[in-house]
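All protein chains but one are shown at their positions in the complex.
Chain nomenclature is as follows: A and B, assigned in order of appearance, with residue numbering initiated at 1 for each chain independently.
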């Protein structure tokens, strides 16, 4: 228990952000399912893919077990309850509202899962570029799987918004801080903060990726 | 060899149901491939995904090897032969007929693979809810993969039929019987029987999942 007050605050802040981020990712799946008028089963599967798909793919690629959702099974209950509630209470007019509101919690999710995913890969002993790729896969592939199973081209592939690109840049920051001898704890906290801030700026200022000049 | 006659009968009955179920799942892939006018290669891949996709995904998630189709390679030959025969003999008018006829063997497949998948996960040491999720994935994700690769929203996501939901309920029965001290053998046999019966009733009486009221 020789944590400083600062570390104590960041630990609980990190957990809070992780919960907020996972909820945001899950909600993005729920909304997609509602748009496509899926039934309870489709909702539960698409919501779960959005929430856990990226981390699960990362863990399969790194050969890590157990998965996040196996270790924190409370999340499966949470998602089942979310789906049941949505089926009863959600109406078409809620969808757009929810999407706009979600930009903030989604940015928390991007930061925490990109920085965290990079650190997990570093700890697993892979090289810097592979760690950064794993850090991008963690927050991005949940959305990719969510879109692929409902027959859409993944938004991450063609919305020209800096999202995965910010995760990529932030991953290098985490790698750099590790090389400078920072603890994994502070590397992730700093990386997550920077990624979230950049993402919020990208949304606020409408930053765009370059497009085809064809 | 201290099996009773009852266990002997159930063992061979189980194997028979497993074969019937796998054939039904494979046929669903074959029909989908025929609808989309895929060639021999597409047929073989879609049929294999429908037959083995769910169990293979479960085993990847549980980190189990070897896969069913690696251990029972006769099935790969069976599928290749089915595809070649279908290409020669199957006509458009067979498709609808086959689909209706398949409701019964498909219900056997649902029962045996949901109950069996749950038991395999329990034996692998996971918690009840995870075991039940694995039991749902086993019979359901073959069909999900089958539909995703041919560019359809998976039928399991939006047909409002109780299918995965019955597998979910039956999984809890298997978990409960295990907790009551029943052998894995009788837990699976009972679970499979109940799931198959519920599924057949769902088909016979046209049970529906609740829909969006939007």
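Everything that follows uses one rule, which is that contacts are C-beta pairs under 8 Å (C-beta built on N, C-alpha and C of every residue); 3 or more make two chains touch, one makes a residue touch a chain.
This structure is a prediction, so every number in the text was calculated from the model and none was measured.
Across A:157, A:182 or A:207, the residue that sits in touch with the chain not pictured is A:157. For the chain left out of this panel, the touching residue among A:11, A:101, A:127 or A:183 is A:127. Looking at chain A, the residues touching the absent chain are 60-61, 63, 126-127, 129-130, 133, 140, 144, 148, 151-154, 156-160, 163-165, 209-214.
Residues of chain B in touch with the missing chain: 33-34, 36-42, 45-46, 56, 60, 65, 67, 70, 73, 76-77, 87, 90-92, 148-151.
The rule is simple: only the chains that are shown with their structure count from here on.
A separation of 32 Å divides the Cα centre of chain A from that of chain B.
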